[in-house]
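For this view, one protein chain was removed and the others were kept in their places.
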Amino acid sequence: MTDLGDRVAERPATRHRHFWTIPRRDALVGYLLVSPQLVGSALFVLLPLGLVVYYSLQEWNVLAGTFEFVGGDNYAKLLADPNMGQVLTSTALFSVGLVVLNLALALALAILLDQRLRGTTLFRTLFFSPVLVSLVAWTIVWQFLLQQDGGVNGLLGVAGVDGPNWLRGETTALLSVVVVQVVKNVGLNMVLFLAALQGVPRQLYEAAQLDGAGAWTRFLRITVPLISPTILLTSIITVVGSLQVFAQIAVLTQGGPGMSTTVLVYYLYQQAFQFRHLGYGATLSVLLFLIVAALTLLQWRLRRKWVFHES
Amino acid sequence: MSRRVKLALYALLCVLCVPFVFPTWWMVTSSVKPISDIFAFPPALVPSRFDFSTYGRVFELQPFGQQYLNSLYIAAVVTAGTMAVAAMAGYAFARVRFPGQNLLFLVVLVGLLIPSEVTIVPLFQMFHAAGMTDTHWPLILVPILGAPSVLATFIMRQFFITLPGELEEAARVDGLGRFGTFVRVALPLARPALGAVAIFTFLHSWNLYLEPIVFLSTPSKFTLPQALTQFVDAYGSPLWNVQLSAATMTALPVLVVFVLAQRQFIEGLAHTGLKG
């Protein structure tokens, strides 16, 4: 880029101007443009994260006002915590269920709406509408609907099905939280998929059809590869989001029945805020951070294998 | 497509719609039901009689109008701020070359990985030390500059990467500097992606629940999600019908705006360039 020999030969008067070569000016603009985000990250992400790591080495009693260095004690506690197995199992089941259901439903809805049907705008609006309802309002409503004698079982009753007591069974409670969350947010992914689908040239399908490819083959060989960058993006957002679901669990099940819906982020909240074990809560935060980071890194690595084209 | 297939598709769409539409319908109709109807089984689709008095009680029990304004203005400021921050950072990470770029991008991406529960205590301490608890600053500054804006930056970067390089070269030939290129050429093209960022950000701010509970303590400063949980008697038992009326008021206007502007709304979101 910069030719050193050239610059040394310059006379001092013009050197100033030449110092600001295009790449240098570009770099300056670059730094200026990213500076708000960088300052924000340093201040509101990295600094608090560092503090959390620091707290995880302390025993912190809020009420007594004591704050004491305990080294790795909290990490030893983490390894010995009898609840951890259940919590991690619930977290895994919840996240996998949520991600799979969300992405599959989003893609299915997008494909349905991508058909040349009249009235798809109406359906698109309806499927998207829960995204706009305030999360707390949405959850409060579902809390009613999922009662033993609530709306869900009322509707199932019309269809002749005797519905279970959703929020009181271990499996059904987990399933309920997943479904409530998916219905709330699937609209976003659906719209992103819809856009991606509309970007797939129709000629490709027509050509494939002439070659005798069935619908399933066309989907696998044309649709999936061409929309793979969107699949990557939505899956990253959804995986990360699935590990952060909190308000829904707080309102619907409070982690029960048993510990069936106590996912890691809820357990963290309980330990840090309800049980006031702030040091241990910080340790769980570090664990949660590492899990999210590992998963995201894994997805980012995998993208080279299966994402069709990345600019 | 044959008629039969079409009919089947319509039927499928209608059935799929139920879980998406029914909760909202139930919320709106129950808010004007007498309280005994709310607990009726099977649930009534239409109220047996209309009772709008709960809507008045919403405003008696809480400074609900003020809380509505709080949520609106915070979401608006956060949306505008995030768009600016994310567009600048996204553009720089995508199109400008500067030393340490990849490392800095990775550093920023850390924010994508942090649930707000993880950092809420240190953030609370920081803002308290700065005298900013029980103000709206934490609810504005953290989303614009902190972890929540990283997704926006990421979206903007993915969009700017897809812009053809020739456009910028042309701008350069026209004598525009790097900043000029960003403002005059890249930004206008980024409108759809900005639309997506705006929607994500607005909804995120509008739904924020944990942060307001932790940071705010004066009812007149509360935001809507927080206010919704306040319609309880002195012993914490919810006043169901009042709560549902308030919930309806938080949801309906957004839904109406959406229906009116839904074409721009969804198409803005759709044409983000995220299709790669």
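Per-chain residue numbering starts at 1, and chain names A and B are given in the order in which the chains are listed.
We adopt the following convention: a residue touches a chain if its C-beta (ideal position, glycine included) is under 8 Å from a C-beta of that chain, and two chains touch if they have at least 3 such contacts.
As a working rule, contacts and distances are computed from a predicted model.
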item	value
Omitted chain (choose from "PadR family transcriptional regulator", "Extracellular solute-binding protein", "Methylamine utilisation protein MauE domain-containing protein" or "PepSY domain-containing protein") - UniProt protein name	"Extracellular solute-binding protein"
Visible chains that the absent chain touches, using the contact criterion stated earlier	A, B
Residue among A:Asn185, A:Gln248, A:Gln270 or A:Ser285 that touches the chain left out of view	A:Gln270
Residue among A:Phe144, A:Phe193, A:Phe246 or A:Phe289 touching the omitted chain	A:Phe144
Residue of A:Pro130, A:Gly154, A:Pro229 or A:Gly255 in touch with the missing chain, whole complex considered	A:Gly255
Sole contact to the chain not displayed, among B:Leu13, B:Leu141, B:Val185 or B:Ala246	B:Leu141
Listed residues B:Val85, B:Met126 or B:Ala171, member touching the removed chain	B:Met126
Option touching the unshown chain, where A:Asn61, A:Thr120, A:Gln198 or A:Gln299 are the choices	A:Asn61
On chain A, residues whose C-beta touches the chain left out of the figure	39, 43, 47-48, 51, 54-55, 60-65, 67, 144, 146-150, 165-168, 254-259, 262, 270, 273-278
Contact set of chain B toward the excluded chain (per top definition)	34-36, 38-39, 60-62, 120-122, 124-133, 135, 137, 141, 213-214, 217-219, 229-230, 232-237, 240
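Going forward, only the chains that are shown with their structure count from here on.
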item	value
Distance between chain centroids, defined by C-alpha means - chain A, chain B (Å)	15
Touching residues (chain side chain B, partner chain A) in the complex	1, 6, 9-10, 12-13, 16-24, 26-27, 30, 38-39, 41-43, 84-86, 88-89, 91-93, 96-99, 101, 104, 107-108, 110-119, 121-123, 125-126, 141-142, 144-147, 149-151, 153, 158, 161-162, 177-179, 182, 200, 203, 206-207, 209-210, 224-225, 228-229, 243-244, 247-248, 250-251, 254-255, 258-259, 262-263, 266, 269-272, 274-276
Touching residues on chain A, where the partner in the complex is chain B	23, 25-31, 33-34, 36-41, 43-49, 51-52, 55, 109, 112, 115-117, 119, 121, 123-138, 140-142, 144-145, 149-151, 154-155, 157-158, 179, 183, 187-188, 191-192, 194-196, 198-199, 227-230, 233, 236-237, 240, 243-244, 246-247, 265, 268-269, 272, 278, 281-282, 285, 288-289, 292-293, 296, 307-311
